[in-house]
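Missing here: one protein chain of the complex. Every other protein chain is in place.
Chain naming follows the written order as A, B and C, and within any one chain the residues start at number 1.
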Amino acid sequence: VRVDLNADLGEGFGAYTVGDDAAVLAFVTSANVACGFHGGDPRVMDRTVALAVRRAVAVGAHPGHFDLRGFGRRPIPAEPDEIEADVLYQVGALAAFARAHGTRLAHVKPHGALYNQAAADPGIARAVARGVARADGSLVLVGLAGSGPMREAAAAEGLRFAAEAFADRRYEADGTLRSRRLPDAVLADPDAVAAQALAIVRDGRATAADGSTVTLRADTLCIHGDAPNAGAVAEAVRGALAHAGIDVRPLSA
Amino acid sequence: VRVDLNADLGEGFGAYTVGDDAAVLAFVTSANVACGFHGGDPRVMDRTVALAVRRAVAVGAHPGHFDLRGFGRRPIPAEPDEIEADVLYQVGALAAFARAHGTRLAHVKPHGALYNQAAADPGIARAVARGVARADGSLVLVGLAGSGPMREAAAAEGLRFAAEAFADRRYEADGTLRSRRLPDAVLADPDAVAAQALAIVRDGRATAADGSTVTLRADTLCIHGDAPNAGAVAEAVRGALAHAGIDVRPLSA
Amino acid sequence: VRVDLNADLGEGFGAYTVGDDAAVLAFVTSANVACGFHGGDPRVMDRTVALAVRRAVAVGAHPGHFDLRGFGRRPIPAEPDEIEADVLYQVGALAAFARAHGTRLAHVKPHGALYNQAAADPGIARAVARGVARADGSLVLVGLAGSGPMREAAAAEGLRFAAEAFADRRYEADGTLRSRRLPDAVLADPDAVAAQALAIVRDGRATAADGSTVTLRADTLCIHGDAPNAGAVAEAVRGALAHAGIDVRPLSA
Partner (left out) sequence: VRVDLNADLGEGFGAYTVGDDAAVLAFVTSANVACGFHGGDPRVMDRTVALAVRRAVAVGAHPGHFDLRGFGRRPIPAEPDEIEADVLYQVGALAAFARAHGTRLAHVKPHGALYNQAAADPGIARAVARGVARADGSLVLVGLAGSGPMREAAAAEGLRFAAEAFADRRYEADGTLRSRRLPDAVLADPDAVAAQALAIVRDGRATAADGSTVTLRADTLCIHGDAPNAGAVAEAVRGALAHAGIDVRPLSA
């Protein structure tokens, strides 16, 4: 049994900082690096990629809508050709930093609203996949476990797809994520996050908000890097997986 | 005798348009494509690169300061590592579009204030050259003919340097460009621009504002794409060079 | 019989220009001045208000979504309190320029997608009206003729409402505007625009795309300032109205 452990990193902008990237990087195997549209700027990208490479963490692009004010969390209306070009642009920019630091981009995971839109809307999933494929056909496209549109868009563009589950988000009975507007949407306790991580990876299931069991098959687990205790959460998850004999390694390994 | 003919293109943003790119592309051999910081956006870049490839025009990056409001014409204070990262980001983004259209980036020419700062300031020239070299060591760095800092920065980073002269800008006796604040800084008449182009390429000289003669050695000539008559100017220059038997072709050819 | 004639002006940004404001200002009675979110910047606002005051044209605010890349034409998802604050911000900023030029803001007309959203969605109409009322309860709120949500939101906030019709846009049989995606959505011929203007103001009706007659009651007519022949169109409309004895004057006069 194996799994990748990923986190969204490098989401600061100028003088604004978010999360404790260095703490999280010590425990994950893949870094999704913001590309300047919803967060991140070139200097932040340069430093984040350098940190990831030093930690031997696989580097992926985390492209979002051109919406700094909304942090990429709003479904900005955009034509498919605009989404495709936006993804190609961001992936290309981050790929340059990866090469400059002696590595290659391993994967692409859309951010925020773009991730959710692509999980549900075949047209948007296809635009994202086209942008990724035009950048580099060997990239792995990361999307919501169970999303037909993302899996199919990846296949149509000849990309390998990796299903993602969330160690620190509560699920609904139908396998979707519980809305962030609800108070119990996010698991904050490191032990609870580690327990859900283990349940997903070892047993292929998680306990939903209503107490029922959800079946999940995940190639990679996301840990959010912007929680105040993000480092402790990442350490707990990594420790629990290691203790259970799970092989934690990057998607491309 | 040979020369490259270049123009700055793709400088619109969203609903804002600048210049008549299609008209100019019919006559130049290199396109400097804006990369989204001073002008341009991903969709504009996609279309501009597609147009250039269709016309068999060499594609280069035209990175500028992150200053849409100032159109990259203001010397924004930035640390060398920020300039380096900004250049790497922009070159990487445009390179992705070039590859997606089946070509490779041929050159990089900084835009506006960044061009002028790099021409005069060794620290900024070096930051620009480092950003270019980190993106791709085979790129040609285009800078002001006669600029020591740019030539030396290119050499220090192992980049080929191409000296640029301006067909449509008036020169001062010392070889610098006449300030745009002066009314006669820009040559508007297509025949006058063509005459200066020919003088520079064939004879290695231009007549300065004070009537004296300036010595210039140029690998590439710039024609501005945002003049109302940019297409007519480009056509006149290309025609005059061809008529004189000058070999007009891209830098990398 | 009287009517106001309005145009959207000051929509350039930095080096980017749109339309020929001076030509249009000679013929309209109200100027809707962009406020920096979808277009416009402080210097452009200063100059546009100065021009309008010199021409004795009433000055109004033209607030839009914070979306320069989309020119305010995309329905950016935003909470009501964000729309309200965005409107209050933009109206407050433009009001300062109006006062500095010795006049007062007369009206507020939302721009682009915000205008269309407010015309159809009571929650958004109310957020816009609240932003306007919080800025100045004596402002006139301009909205689509026939829009219940806008009229009702204005009433609920104690604002005077002015119904707007479009001299240069083709109508559908149900009184909505024909989509800009259709080739005949915009009337370009000055005489055709003038004829529609007269039909609306004098007869309270316009001929729809399908040949049927639409009933319209308008307090103000919009002429778009960004058409290449915007000045000629404005002159034709003003001339036709004057010739028919229509009293053309600002809403507040």
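Note that contacts are C-beta pairs under 8 Å (C-beta built on N, C-alpha and C of every residue); 3 or more make two chains touch, one makes a residue touch a chain.
Because the structure is a prediction, the values reported are computed rather than measured.
Engineer: Among C:Gly12, C:Gly36, C:Gly112 or C:Gly146, which residue is in touch with the absent chain?
Structural biologist: Of all options in C:Gly12, C:Gly36, C:Gly112 or C:Gly146, contact with the hidden chain holds for C:Gly36.
Engineer: I'm checking contacts with the chain that's been left out. Which of C:Ala95, C:Ala125, C:Ala199 or C:Val248 qualifies?
Structural biologist: Among C:Ala95, C:Ala125, C:Ala199 or C:Val248, only C:Ala95 touches the chain that is not shown.
Engineer: If the missing chain were put back, which residues of chain A would it touch?
Structural biologist: Counting only chain A, the missing chain is touched by 12-16, 18, 41, 68-71, 73.
Engineer: Name, in rising order, the residues on chain C that touch the hidden chain in the full complex.
Structural biologist: Residue positions of chain C that touch the missing chain: 36, 41-43, 45-46, 66, 81-82, 84-86, 88-97, 99-100, 134-135.
Engineer: Spell out, residue by residue, where the missing chain touches chain B.
Structural biologist: Output for chain B: 66, 69-70, 74-78.
Going forward, only the chains that are shown with their structure count from here on.
Engineer: From the mean C-alpha coordinate of chain A to that of chain C, what's the distance rounded to whole Å?
Structural biologist: 43
Engineer: Counting only residues that touch at least two other chains, what does the list for chain A look like?
Structural biologist: 66
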